[in-house]
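Below: one structure, written as structure tokens.
Just one protein chain is left out here, and the rest sit where they should.
Letters A, B and C name the chains as they come in the text, with residue numbers starting at 1 for each one.
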Amino acid sequence: MDLSPRDPVWNTRVRNSFAAQDFMTHLGAELVHLAPGAVDIELKMRRELTQQHGFFHAGATSSIADSAAGYAALSLFAADFGVLTSEYKINLLNPANQPVLLARGRVVKPGKTLTIAKADVYGLDDGLQVHVATGLFTLVSVSGVKD
Amino acid sequence: MDLSPRDPVWNTRVRNSFAAQDFMTHLGAELVHLAPGAVDIELKMRRELTQQHGFFHAGATSSIADSAAGYAALSLFAADFGVLTSEYKINLLNPANQPVLLARGRVVKPGKTLTIAKADVYGLDDGLQVHVATGLFTLVSVSGVKD
Amino acid sequence: MDLSPRDPVWNTRVRNSFAAQDFMTHLGAELVHLAPGAVDIELKMRRELTQQHGFFHAGATSSIADSAAGYAALSLFAADFGVLTSEYKINLLNPANQPVLLARGRVVKPGKTLTIAKADVYGLDDGLQVHVATGLFTLVSVSGVKD
Partner (left out) sequence: MDLSPRDPVWNTRVRNSFAAQDFMTHLGAELVHLAPGAVDIELKMRRELTQQHGFFHAGATSSIADSAAGYAALSLFAADFGVLTSEYKINLLNPANQPVLLARGRVVKPGKTLTIAKADVYGLDDGLQVHVATGLFTLVSVSGVKD
């Protein structure tokens, strides 16, 4: 599997695009790791992110999983292509109320049009790690979209 | 398909549980329709909900789809059972930047333990309706969880 | 949604391609309905299609769902494009051991590169109809592939 970036400034491009996702800012998500085909995003527990039982809402968990998978894909795209999520599936394995949620997005198969990525989400609590969710994502590269 | 509620106060219960989802409040989502096995949730466009191109973030779209599907399921649960999302899959059909996003959650197959629901999300703009996303959800009924 | 076929001989093309799927022949599947964006495939119960409890194997159910969705998509493709399944998700709603299984593939969103389709599978028994499965499919149009 070839995970060489095609855009020399892929690193800056991914970071700038992430910073431009107002939704990630609204959730309080941070990009904490970036390598070709690999992006980690972290979310700290806040009441604003919970569902009715005090766990992270599946939507919050999925949102950072989606961004992690999407930016893992974008890191491999050529300079003039943007990224859109075409579809994804996610299994919520355990209810999560840890202080930190970490989503690890990894490219499974890069492609010119379609890139397949996976994301695993972990709840981190004082050295303990719980597998919170696992998902599969299809990302589309869109020409002429600034990312 | 039997869509009779088993809890006489299902209506109040779903509304109270939705009101207790701080994440929905944080997004600005509103429960706009409620019937046995059917829940609609609406989200008004705000910059805080967008990704890098100014469209609704897939995570925001999925979040209201998930809550709509989950509450459609909960509306049919017995009094002492709560709802958790086990997994879902969503296809993002069109990028969405309409003033209003409407998620329609509908139960496909009710069950004692597992309920299958679908959700369709539409972008609404001055009478025009765009099909933004479609998804399938597995909801679990959890005993002893207050909802 | 525009469901106009782009290939004047779409009907013959879909039927010929289905006839060339040796796997469908091996299962005993028949194409029983064909319209632009809509294909129904039928499977008669045989012991060779069952799992360990005597129900249709999820793989058999999924296979006709996949072909129904794929050919619903192909019916709308231009003449020199073939169809491949990129991904799908399927929920098995009820165990099926009816005499006939019917998969209804319908295009949800046609597209130049990606077409999204759904398929619902029903078990038919003497006028009774059970909803056996529901799925969502992403189909890719591939140029230069004869179909």
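As a convention for this text, contacts are C-beta pairs under 8 Å (C-beta built on N, C-alpha and C of every residue); 3 or more make two chains touch, one makes a residue touch a chain.
Since we're looking at a predicted model, the values are computed, not measured.
A.B. asks: Using the touch rule from the top, list residues of chain B that touch the missing partner.
C.D. replies: Residues in contact with the chain left out: 86-87, 89, 113-114, 116, 136, 138, 140.
A.B. asks: Given the full complex, what residues of chain A touch the hidden partner chain?
C.D. replies: Touching the missing chain: residues 1, 89, 91, 93-94, 108-109, 116, 118, 131, 134-136, 138.
A.B. asks: Could you list which residues of chain C touch the chain missing from the display?
C.D. replies: Its contact residues with the unshown chain are 17-18, 20-27, 47-53, 57-60, 62-64, 66-67, 70, 82, 84-92, 95, 145-147.
What we mean here is this: only the chains that are shown with their structure count from here on.
A.B. asks: Please report how far chain A has to rotate so that its Cα atoms sit on those of chain C, a copy of the same sequence, as a value between 0 and 180° in steps of 5.
C.D. replies: 180
A.B. asks: Can you give the whole-Å distance between the Cα centres of chain B and chain C?
C.D. replies: Here the centre of chain C sits 28 Å away from the centre of chain B.
A.B. asks: How many angstrom lie between the CA centroids of chain A and chain C, rounded to a whole number?
C.D. replies: Once rounded, the distance between the two centres reads 32 Å.
A.B. asks: I'd like to verify one number: the distance from the centre of chain A to the centre of chain B, where each centre is the average of its C-alpha atoms, in whole angstrom.
C.D. replies: Chain A and chain B have C-alpha centres separated by 22 Å.
A.B. asks: Chain B: which residues touch two or more other chains?
C.D. replies: 89, 91
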